[in-house]
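Every protein chain except one is present and positioned as in the full complex.
Naming follows writing order (A and B), and every chain is counted from residue 1.
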Amino acid sequence: MSTRRPRSLTGSTISLPTDTVHRGRRRAARSVVVLAGVALLAAACGSSKAPPSSSPSTSPSTTSAVSLSSLENWPTTAVSLQETGSSLLFPLFNLWVQQIAKDWPSVTVQTASTGSGAGVTAAETGTANIGASDAYLAPAAVQQYPDLENIPLAISAQQVSYNIPGLSAITHVKLSGKVLAGIYQGTITNWDNAKITALNPGVKIPSLTIVPIHRVESSGDTFLFTSFLSASDPSGWTIAPDTTVTWPNVPGALTAMGNGGMVTTCQNTPGCVAYIGISYLKQATTAGLGYAALQNKAGHFEAPSPASITAEADSFTASTPSSGTVSMIYGSQSDGYPIVNYEYAIVPTKQPSALAAQAVKAVLAWAIDPTGGAASTYLGQVGFVALPTAVQSISTRLISKVSS
Amino acid sequence: MPAGVTPQATSERRPADRQAARRAAGASLGRRRLTNRLAWIAGALCLALVAIPVLSVIWGVVGRAVGNWHWNVLTTDTAGNGGGLLNGIEGTLVVMFGVAVITGVIGIAGGLYLGEYLPADRGQILRGASEVLSGVPSIVLGYVGYVVLVVQFHWGYSLAAALIVLSILVVPYVTKTTEVAIRGVPTAYREGAEALGMRSGYTLRKLVLRPALPGIATGLIVALAIAVGETAPLLFTAGFSNKAPTGQLTHSPIGYLTYLVYTYFNVPAASAHALAADAALVLLVIVLLLIVIARVLVSMTQRYSPDRRQRVGRAPT
Partner (left out) sequence: MTADDRTTMVAEPPLVAGDEAQRADARQTSDIPPQAQTGGPTGAGTAPPAQPGGSGPGGGSPSGPASPWWRAERLMPRALRGVAFLPLVALVLILAALVWKAMPAIRYNGFGFFTRSVWNLGGSYSPIVTTNGIRHPQGATYGALPLIVGTLQSSVIALVLAVPIGIGTALIVVEKLPARLSSGVGFFLEVLAGIPSVVYGLWGALTLGPFLAHDIAQPIANVMPNVPVLNFFRGEGPNNSAGNGNGLLVSGVVLAIMILPIIAATTRDLLRQVPRPTVEGAVALGMTDAEAVRAVTLPWVRAGVIGASVLGLGRALGETIALAMVSGGSPGHIATSLYGAMTTIAATIVTQLDSAFNDVSGLAVSVMAELGLVLLVITVLANAGARWLVRRVSTTALPVGRGV
């Protein structure tokens, strides 16, 4: 444990070489722009200039040198890894872990669904080998913990679920970012509000109080959802996207713990609307919740489906920097679903032991390997989509940097 | 009630007696009888209001768990949205054992010192500290354990952090019950032993600790019941593991039953709900067992205690 990275919990600054700090600041500024929802600008920015990698020591030329199979070097000595964080990634990790336990019994991976915030925290404090998060690391976190990297593992999406009794299950109520912003601000309080019925001609929506539900703990889903609100309604939704935000006070609004809690709470609350990760879509549907078709930037209403998710994600492949950090919210793809994201493994590049590092690399490399964990047999079960080849090689290079 | 007035004096001086007597004289006997009956019915209602929640909790948990109970939850580990409780049960037992050892040593030694070596009017700071500690909310202990032991000391989620925090939580209880039990041993025993020239250590072991033992054990068992039922401090110190405890003191999270209840009850899957209910049932069984053992021990002590005679003498007619 003596090799653990320096870190500070008392709030003191870790001294960095000045150039790194400057780069961090510049990157920070750019990320804010991305977050402000000007996705186009971000895309242009990302593709025109070579984005700086989070570690200056690795140059893009090493990309070709690393192959996935070379990283999938499973240890034969027994080793136990901790994975914790995102409840959205949790169901997929569980599928993976069961397969890993079967094929490589010496590697034990313990999973926990604690929320993205906790995943990042666990990676920062070293209580887990792999933290799972739907949101990429904040610039300030990158600066504070230079050894952390966010490795894209798969493409996920977020649906907006609702509980409207009597509405047929195959109907997808059409909603826009503006309407959702109004709901979460308390200006739209009933399902039969003119702004909702105007989007849904021919659908009979009952008069029912809307109960917006949001996450109580720090969550990547909150980050994604508020990013969508900011991007699609920049004038109406003024709260900056974040993993925890100060929600406007809406009478009757509820909170829930984890994506699972969102489904359960929504199920118990007629009139609810909730943002829930795609990996809970099946459970939400079983619980009787419908999900909305969201208006994308091109004005089309899209429900989350492998096709609409892939379309959206593909449009961001070129703009994904080598650090893997990119917002894929509200892109301009005409047939894309507007809330799409990379699921990240937040990994300390300095693992407690060589054995742990080897195991982490093997697990993560196998996870993004199309013949391994990225096979549709796994991803399909949770509604995820595999990474495009270009992003996969970015992840591969990030994984290769893990050491002890 | 003005400060400094003893209750005895109050009840004699209070005008309530006179008022009641005057009212009694004024009201008709029938009405008073009715009021009397209504008052006791209200009391019985209170008793029912205590009984109903207990039964509802037990029925709610047992009903949920027994409905689709499979014995193999006791023999398999937690996996994904379901699986079994084995890791949780093992972890809970390990934590119980550790807490029993630590609080057994520290709590009993502390109680022994307070009860046997300190006069009752001395050591108020120690007793006060114990009482204050017993009032510290468990989440505050969890916070300190997490920030200091898990993060600052780099222990990670670990058995050591969990044991320290849980022990701090229940040690005041064991100290107190030990002290009370030891003070309950008649001074005449010690005086007699001293008069006979018996060594103090021998007196302590044979004449003080032995009669006090059931009381001490009761305290320890109740402390264990408290520790077993804790969630908040464990969340931040033990972490959670879906494997059996590794035996490492640090850098190895450990599973426990309360986590399974807290986390799985709102996972939207039938298997998760079943697991949470099963975990709650096992928790209830463990706690009930501990309470029953404690009660048996108490009844053993009471057989020899003056208290019982007093109560029997006061038995209502």
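Heads up, the rule we're going with is that contacts are C-beta pairs under 8 Å (C-beta built on N, C-alpha and C of every residue); 3 or more make two chains touch, one makes a residue touch a chain.
Since the structure is predicted, the reported quantities are computational estimates derived from the model, not experimental observations.
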#### Entry: Residue, one of A:P91, A:G117, A:G260 or A:P388, that touches the chain absent here
A:G117
### Task
Out of B:G98, B:G142 or B:G215, point to the residue that touches the absent chain in the complete complex.
B:G142
#### Entry: Sole residue of B:A79, B:L93, B:L126 or B:A244 that reaches the chain not shown, by the stated touch rule
B:L126
### Task
Please give every residue of chain A in contact with the chain that is not shown.
8-11, 13, 25, 28, 31-32, 35, 114-115, 117-118, 120-121, 124-125, 138-141, 143-145, 189-190, 208-209, 211, 214, 216-218, 240-244, 246-247, 249, 251-255, 257, 265, 268-269
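Operating definition for what follows: only the chains that are shown with their structure count from here on.
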## Note on the structure
Listed in rising order, chain B residues that touch chain A in their complex are 79-81, 147, 150-152, 154, 156-157, 239-243, 246, 251-253, 263, 266-269, 272
### Touch list for chain A against partner chain B, complex
1, 4, 9, 80, 82, 84, 91, 94-95, 98, 108, 110-113, 125-127, 256-258, 260-261, 263-265, 267, 280, 283-284, 286-287, 352
